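What follows is a set of notes on a single structure, which appears directly below.
What you see is the complex with one protein chain gone and the rest in place.
For reference, chains read A, B and C in written order, and residue numbers begin at 1 within each chain.
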Amino acid sequence: MFSEVCWQIGGEQGTGLDSTVEVFNTVASRAGYYVYAYKTFASRIKGGHTDFTTRLGTTRVQAPAPGVNLLVALDQETINLCAKNVYPDAIVLADEAINPTLPEGVSAKLLTIPFNKMTLALGNPLMKNNIVLGASAAFLGLPLEGFKAYASGRWGNKGEEFVALIHTAMEQGYAHVQANWPDLAISLAPADGKERLLMIGNEAAALGALAGGCRMIFSYPITPASEIAESLVKIFPKVGGIAVQMEDELASIVACVGAGFAGARAMTATAGPGLSLMQEALGLASMTETPVVVVDTQRGGPSTGMPTKQEQSDLLAMAYGGHGDGPRIVLAPGSVEELVPMTAEAFNLADNYHCPVLIASDLALALFQQTVEPEAVELAKLPAVSRGPVADPAALAALGRDIFERYSKNTNENGVSERSMPGMKNGQFLATGAEHGPFGKVWENPANRVYMMDRRMHRLRGVKTEAVRYFGPSEADLVIVAFGTTLGAAKEARAEIEQLTGKKVGVLQIRLIFPVPVAAIAKYVGNGKALVVESNAVGQFAFMLKGSGYNPANLASLLKYDGNLITVEEIRTAATRVLNGEAQFMVTGGGAGVRTSSDPTIVLESAKEAHV
Amino acid sequence: MFSEVCWQIGGEQGTGLDSTVEVFNTVASRAGYYVYAYKTFASRIKGGHTDFTTRLGTTRVQAPAPGVNLLVALDQETINLCAKNVYPDAIVLADEAINPTLPEGVSAKLLTIPFNKMTLALGNPLMKNNIVLGASAAFLGLPLEGFKAYASGRWGNKGEEFVALIHTAMEQGYAHVQANWPDLAISLAPADGKERLLMIGNEAAALGALAGGCRMIFSYPITPASEIAESLVKIFPKVGGIAVQMEDELASIVACVGAGFAGARAMTATAGPGLSLMQEALGLASMTETPVVVVDTQRGGPSTGMPTKQEQSDLLAMAYGGHGDGPRIVLAPGSVEELVPMTAEAFNLADNYHCPVLIASDLALALFQQTVEPEAVELAKLPAVSRGPVADPAALAALGRDIFERYSKNTNENGVSERSMPGMKNGQFLATGAEHGPFGKVWENPANRVYMMDRRMHRLRGVKTEAVRYFGPSEADLVIVAFGTTLGAAKEARAEIEQLTGKKVGVLQIRLIFPVPVAAIAKYVGNGKALVVESNAVGQFAFMLKGSGYNPANLASLLKYDGNLITVEEIRTAATRVLNGEAQFMVTGGGAGVRTSSDPTIVLESAKEAHV
Amino acid sequence: MATMADFRTSEKSWWCPGCGDFGVLAGLQKALVELGIEPQQVALASGIGCSGKIGNYINSYNLHVVHGRSLPAAQGIKLANRELTVIAAGGDGDGFAIGMGHYMHALRRNVDITYIVMDNQIYGLTKGQTSPTSDGGFQTKSTPNGNIEKSVNQMQLAIASGCGFVANGFSANQKQLVEIIKRALQFPGFALVNTYSPCVTFNKLNTFDFYKQEIVNLDEDPTYDRSDRFAAMKKLMETNELVTGIIYEDPNPTRYEDKVSGYREQGIVNQSLEVDPVLWAKILGQYK
Partner (left out) sequence: MATMADFRTSEKSWWCPGCGDFGVLAGLQKALVELGIEPQQVALASGIGCSGKIGNYINSYNLHVVHGRSLPAAQGIKLANRELTVIAAGGDGDGFAIGMGHYMHALRRNVDITYIVMDNQIYGLTKGQTSPTSDGGFQTKSTPNGNIEKSVNQMQLAIASGCGFVANGFSANQKQLVEIIKRALQFPGFALVNTYSPCVTFNKLNTFDFYKQEIVNLDEDPTYDRSDRFAAMKKLMETNELVTGIIYEDPNPTRYEDKVSGYREQGIVNQSLEVDPVLWAKILGQYK
């Protein structure tokens, strides 16, 4: 009886594997298991290898699995690429037709099924994946009924005959396994049967936006962000909102600024290339103190980079990428689930701090399905809409015209003053990206400049949000600092490292990337060591920490930038080395394991003799 | 006898003051004086106050003057704004017609001349400024002949009569002063008479580009960068080059990448807003390892900010502003003069390191005239063109087709491999912003990714350039770290601080902003203290230094972000405080003097109690 | 009812004396007054340029954005609150160089805004470089040997892109300009109001006198049928766009807002942000 299992399927891209996996994951979720799914795919539509991995557990699973229990290989390439990751006693289930062979050194059981032949017999090539699902269900002890019910629900509109064919295909797959390998079941412990949700981060962001009062999205398609707009374009008609596909990201962000100026809660969603294009207008939002929310689903950079691969390398661009000094808030979710309240909160922060709020999502969060507890997305428990400082219409009416001080020194405790919105009588003002005085009029007076700059920047010092979240014992010997997708692996690694080393280990989740919560981090790290785990090449968050005054001496770093997810094992290894005093800077990935490296910060190592 | 004097003139924008000042400066330069000029102006064409200041000396002057000797006020506003900066015994020369009054507490001599009346008598409103020039010459003992000769040369094509009128105007102004105030001369010591050059930084950048083999500029007008293209569009026809005004900055930078790919030396020049728009394509140049040069004439940011005011606030955007991790080199000139060799060198660095090279100019360098020593711009002394690793056509021909490894592991000591250029037989390859293998083909293999990322970034660690330049004694108690316009004031302040405090003080010029030359800085600072002086609000360079591992403990900071130039006095004051152990973080400007502040790095000061 | 004074601000204009933009500003203010629109109901998004400063001088809700992006801003405002009168404004460089992409897309998207272009055929604020509407051969700071690019024909592009309202005004012809802007503001859908608004400082070619001489005034041609797209195109070609008046007005206008599914008559900003729990449960159900 396993409390968790890992199922993997690989084949050619564009052969319907996506939806096959969606079926599998949904049925497993409905059966009450926790799901953590991930995949490898390329920036092409058809052809090329793709593989999908689903980790199922009776308790929360939140990181890539250490190994695979059942690998379904639809081609030999899948075996070549994936078999090395299966457990020693795993099952590799392949199509008889491909004459599969296991690579040397892999001890798993290779079983073949005549998938192709069975599909041919059913007379519809789409049935192959259904046979696969049936067979997988049989091995893992998942309820065949669940699969069949799903098919009825989803494809019912295609006619009874079609659904019946699917059912048959599933049954045949199931029966074949039961008949041939009755003893080889990978029995998964029974689930609690609770009804949970399963979604990708982009869907969670869309839900969070809806709950957070967002009614407008202006965006331009890009991997891995597109599903946010694609979800909202379906939701918004129901609430009078609007989703506009703009001509580019420059237009998208500026339309958001316009909408924010008008008083709406508007957002855009993009990935690195789009973020780069938005730098100028993010400065406009900073200058005009206009609320706007941007989700950046980070992917391999720079330039086109690796559009379908994981990375967390836009942190510096999000916090500091625009010309000049302007306020921005950057949040990072630690799970799909967290994207719902965090996206909702982003709109509150934007309205309260009158500046752009960016959400540093990442490809794995954005695109991979994870279980979401229904309690976490109960409407009543999500952040209530808080519109921040808005002028009182009655007070405005009393003012008379042309004297509303939009950028008044009369600020709230956050350093933010009231804004008016078009339609409010006597609230007219000029919002300009040029430096301006209290009424918004262009003004380059030096003293005013200093006031305005301080006004804009200083509000960040007091942002009220849960900046960090700590998991572990107090006074830990080592605190793993993580955010985004990486958090799950860090959390899973924690207990393992404690067990392995006998040391106290904590995980500090960074929810607020910028302004950097240096004090909070220092507090939790205390006299221990900090290991910052991030998916980029130069240690962007560690750099931000150090730049913000954090003592570099006790800061260790684990980086991965090969496009794959950081694993529990990698964190465990790196943490152990830090605890043993063996390493400070480490990288992993690219086929090699965790290895020591030099400080990743890019500096000139030697400067030519300067003349004195 | 003064070894230096300071002349200032103020009036309404758009009344020809620009060219009047150009005459004054040129004549003074031709007379053999060193010139350091600066001005205050607004982002409007006509109207509004403007003032111009010229500091003349018999030795190099390189910062704003501590006070003004002769202020010519064409309106009362000028007196109100500028008179507070004159020396106690200065002369304020105003038009009789404005009924001038000095503000309380200003002890200068207020003299009036009937400028308007005299102009009317001459029958041409353009003559007013010429009378002003004549009067100024008389006070400062500058040769009237020089002014007249200049007029003959410059306006000769407008006819003898016109020139004669100018001469008369100048003479009348001169005579009026001599006749009325024969004893009030502000006598400037005689100059050495050497023929020097006088230019603005944008002209110097254009010269440097020409000398550096640049033959193409693709750009879009923007203050304060436009003069670079406007100079080159006049020069390039003489060398077969081309200057194209593109539709925007997105096009400008991509055209440069195209030209660089084709093997040309191409550049663009812009300011903050344009830089922000270039972030995505700078990543393209980083990824494709294509040489490209960008001059960023920094101005007050963010967004439109203060387009006509000084700032150095694009450093983070230049070094880290794009999404993902990509190599860039950022240079900073310390004077107009230095822009010539540095711009030329930028093209060599781009060709040798195959990455974008940015020049962090700033508004004051870009737009204000400074003396340039002829020796500094002798063609033979400028960096010789070095094209970096280029494939050998013969070797390519031997290769056969489709096997040129553009991104070969066979690199030179900088980690850079040979490139081919269109036209070279068998050199065809794919340059793509997507991750790629050695032949340039898109490849997301994890090990390859790690290699390629390391390959791109690591080249920066060994960039060969004069990263820093040190002025002062060894083992100084305090090292002032400065770059761009700020350098001149730091250099002038150095001796004063030593005198005032009896301590050893040095100035460390940062010529290479990124990769940060941490080791060189640490070496020069030694056991002393470092005071980083910069014109921005959050201490961008100090942040980069700390983020790159520099020990924050002995790092002090002086910031100014009110749009004005940092002065010698401000640096002196700040340095003294640091040496006295009185302050670590200081800001100045905005009408108030140097004052202590908190660490400018924007961090969250308190993080809400996190749940454990 | 609002008066001209209500639409003025206390800010003294930063334009050069005699600049064409004064006339455009006045025309806009007058049109708003005559239509009985209140200042708080007007939102104006402007770009960067001398022209883009127009928002500094009109008492309305003004968003002065980055160079070239007044149109996305205006669309964002309008779609957020369709109850407002929304205007985008800027120069020829702002609109047709860096802003060209947005222009072409705003034309086809057809959100109900009015776009006022102050076309002086030069870059004013950056002190006199060639603009996309500059004439061939024009010598400027950026083309000392004369402009070698074909100039943009923005009105023809508008017609070609299916724009429902295309007009051209002249800063010096207030009467016509006011009428044009009034009509544009009332037009349901994207309305282009180009104006010739001379730069007296940097453009010595396309001056007030030049336009006075060259312009064909459609108001003086009673036979002109402004509902005929082809005629409009022909007229623009014949006159090289040196023509003023309402050049084309779609007799059966539509607008984007009416086609958005689920979009309501009330402005988004005036609707509740609460989510109906039933709807929420239904949406969550999709993830079960």
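Assume a contact is a pair of C-beta atoms (placed from the backbone, for glycine too) under 8 Å apart; a residue touches a chain by one contact, two chains touch by 3 or more.
Nothing here was measured: the structure is a model prediction, and the numbers come from that model.
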Displayed chains contacting the withheld chain: A, B, C
Among B:4, B:171 or B:280, residue touching the chain not depicted: B:280
Candidates C:28, C:152 or C:232 - the one touching the absent chain: C:152
Residue among B:170, B:211, B:346 or B:416 touching the omitted chain: B:211
Identified contact with the non-displayed chain, of A:209, A:233 or A:391: A:233
Interface with the undisplayed chain - residues on chain B: 29-30, 195-199, 203, 207, 210-211, 213, 215-216, 218, 235-242, 244, 246-248, 250-252, 254-266, 280-281, 283-284, 288, 372, 374, 377, 379, 385, 401-402, 420-434, 440-442
Residues belonging to chain A that touch the chain removed from view: 14, 42-48, 220-223, 226, 229-230, 233-234, 237, 243, 245, 247-249, 273, 303-304
Touching residues on chain C - with respect to the absent chain: 97-102, 104-105, 108-110, 132, 145, 148-153, 156-157, 160-162, 256, 259-261
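The rule is short, and it goes like this: only the chains that are shown with their structure count from here on.
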Of B-C and A-C, pair with higher C-beta contact tally: A-C
Euclidean distance of C-alpha centroids - chain A vs chain C, Å: 41
Two or more partner chains touched - positions in chain A: 250, 280-281, 283-284, 288, 432-434, 442
Residues of chain C touching at least two other chains: 14, 64, 66
